[in-house]
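The structure under discussion is supplied below as structure tokens; questions concerning it will follow.
Here the complex is missing a single protein chain, while all its other protein chains stay put.
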Amino acid sequence: MSDDQRALSDDQRALSDDLRADGVTAGYGGDPVIREVTVRAEPGTVVSVVGPNGSGKSTLLKAMTGVLRVTAGRVFVGDREVTNLPPEEMARAGVGYVPQTDDVFAPLTVRENLEMGGYLLHHREIPHRVEYVLTVFPRLAGMLRRPAGRLSGGERKMLAMGRVLMLRPAVFLLDEPTANLAPAVASVLLGEHVRHLAEAGAAVLIVEQRARAVLAISDRTYVMGGGELRMEGTPAELSASLDFVASFLGGRPG
Amino acid sequence: MSLLLASVGFGLITAAVLAIAAVGFTLQFAVTDVLNLAFAAVMTAGAFTAYLVNQAGYSVWVGLAAAMVACAALSAGLNYLVYAPFQRRGSAPITLVIVSLGMALIVEFGIASVAGGIDVSYQMSQGRTVTIGGMLLSTVQLIIIAISVVVMAAVHALLRYTKLGKAMRATAANRMLARGCGIRASQVIALTWALTGALGGLAGTVFAIDVGSFNASSTDIFLILILAAVFLGGPGNAYGAMLGALVIGLATEVSAAYIEPDYKYVVAFVALLAMLAVRPTGLLGARA
Partner (left out) sequence: MYYLIILLVYAAVDAIACLGLSQQFGVAGVTNFGFIIFQAAGAYVAAVLALPPDTADGGFQTYIGGLSLPFPLPWIGAAVAGGVLALPFTFLVGRRLRGDFAAVGLLVTAVLLNLLVMNYRPLFNGDAGLALVPTPLRQTMFVTTSNAYQYGYAAAGLVLAAAVYVFVRRITESPYGRTLRAMRDNDKVADSLGKNLVALRTGALVTGGAIAGLSGAVLVSFIGVWSPAEWSYAETIVLFTAVIIGGAGNHAGAVLGAVLVPVGFEEVTRFISNNNPNLPPNLLPSLQWVAIGLLITVFLWLRPQGLLPERRRMIRAPARSPAAQAPPEPPAEPAVESAPAPAARAPVPAPVTEPILRTSGVSKAFGGVHAVAGVTIAVGRGTLTGLIGPNGAGKSTLLSLLAGTAKASAGQVIYQGQDVTAVPAYRRARAGLVRTFQLASEFKRLTVLENLLSAVPSHRGDTFAGAVAGRRYWRGAEDLAIGRATELIERFGLARHANDYAGDLSGGQRRLVEIMRALMTEPSMLLLDEPMAGVHPELARRIGAALVGLCQDGMTILMVEHELSIMDEFCEPVIVMADGAVLAEGTMAELRDRTEVVEAYLVG
């Protein structure tokens, strides 16, 4: 067994936490933007949250990662409650969050970005982890010394995901990773890289605008609208549903 | 020709002292977004700490170490008690600047009230004079330049090779993301204040060694030189501060050789204003 594979199976035990948001209500201070949302992602699966703009998808992610305050409901990683933990504690609890914008340290090089991702690791582990991340994202190997601000959109997103991957978190939260990416790049990102994260054992929750594309790689999908959960199901079930289409185009479901 | 060389020599010393101060100032701004106008007052506190230690019979170099420790504590205290609470409250940057002016007054005149108005100086020997490349410098001046070079190298090493230094740069670039990596930003910030405070104490002591005799208000003009160096190189950029210090240090002293010496600072001020007007991000761009 190679070092990487050994590392993988060692971590397999740690990566058996699922992600649960139970009845989460959150907002930006005034009225709540999302109300009583319950989602769940099991280890090794890709769960997507889709919906039209303003449906609260990004708000849900921000609430789950400690960026926004949860006013009701709770969030769990495995047995551990992580509701309203500050971001630095979330990282320690095994939550890896890739925000939609400002997702890399622009003045730092690619390698330094990855090293920051591995901040919580023992320093001896870092080179191994970097190597591992580079096997997942080989494109990055050629640009280790380049400042992150000078990467293309797709490369940046890979770096952002790679940075989070350094900690091998049990849970990945991705906020519209394909926004502003060309369709070809987006499909590679989703089809290969995001799927790989789940295959390595993590629970992946991905919020996306490109419903069709993300449905193709999801094990289960939630549909949000107006701050609430409207529907859930497997991609097959949803694609066949008229309500699914309607909820995207503003008609009232049912 | 020798006038030019002599002024270049002076310029190098000024640049050496300025570099230490400017790097400290700019790192404070980079990591915490505060333009700390009390920095020069902290330098004065360092100079006087060294003075007290020197008066107690120890070498001024021991005093220098003491100054670094004292100013690290002072600086960290300023952040903990004053700047951080205002920032937690969401105060505008201009409010923080006004508060830092208030702190400058408290520190500078707190020292003045105790020290009185007379000038003091260290008891130390200047060492032999050495001729280097046509310039006449004393041993002490060489030591100052050497200290400065060492400090620059140390800062570079810190920022590029140590975990803390990279955490500082990460926090400066994107605080939320840094926290998402598990970095405890408030700790990094506190450490930054302590480290840069130590730099301030160091800068203040070598400044006092260089000027010979000083009082509580001696660093007032120096603050302007620091601002000039920082903004010239790019606010928040440590390497910019080093470059800015070199330029400003040399420019002020060399210009003193050719124009009325009383106006030598004019060059620095004009450079600063020109920079603000034309390219506020500085020569090397902000925040590395």
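Lettered A and B in written order, each chain numbered from 1.
Basically, a contact is a pair of C-beta atoms (placed from the backbone, for glycine too) under 8 Å apart; a residue touches a chain by one contact, two chains touch by 3 or more.
Computed from a prediction, not measured in an experiment: that's the story for all the values here.
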Worksheet, complete the sentence: For the full complex, contacts between the hidden chain and the displayed ones involve A, B
Response to the item:
Of A:54, A:127 or A:142, the residue touching the omitted chain is A:54
Worksheet item: Out of B:50, B:71, B:185 or B:227, which is the one that touches the chain we can't see?
Response: B:227
Fill in: Residue of A:148, A:166 or A:213 in touch with the missing chain, whole complex considered
A:213
Worksheet entry | Selected from B:52, B:69 or B:106 as touching the chain missing from the view | B:106
Worksheet item: For chain B, which residues reach the chain that was dropped from this view?
Response: 35, 37, 82, 85-86, 91-99, 101-106, 108-110, 112-113, 116-117, 216, 221, 224, 227-228, 231, 235, 260, 262-263, 265-266, 269-270, 272-273, 276-277, 280
Discussion item. Across the whole complex, list the residues on chain A that are touched by the chain not included here.
Written reply: 30-31, 33, 52-54, 176, 178-180, 208-213, 226, 245-246, 248-252
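As a working rule, only the chains that are shown with their structure count from here on.
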Response to the item:
Per the C-alpha means, the centres of chain A and chain B lie apart by a whole-Å value of 43
Discussion item. Applying the document's contact rule, which stretches of chain B touch chain A when the two form their complex?
Written reply: 163, 166-167, 169-170, 172-174, 176-185, 287-288
Fill in: Partner chain B, residues of chain A touching it in the complex
65, 67, 86-88, 90-92, 97, 99, 102-108, 112, 115-117, 119-120, 123, 163, 167
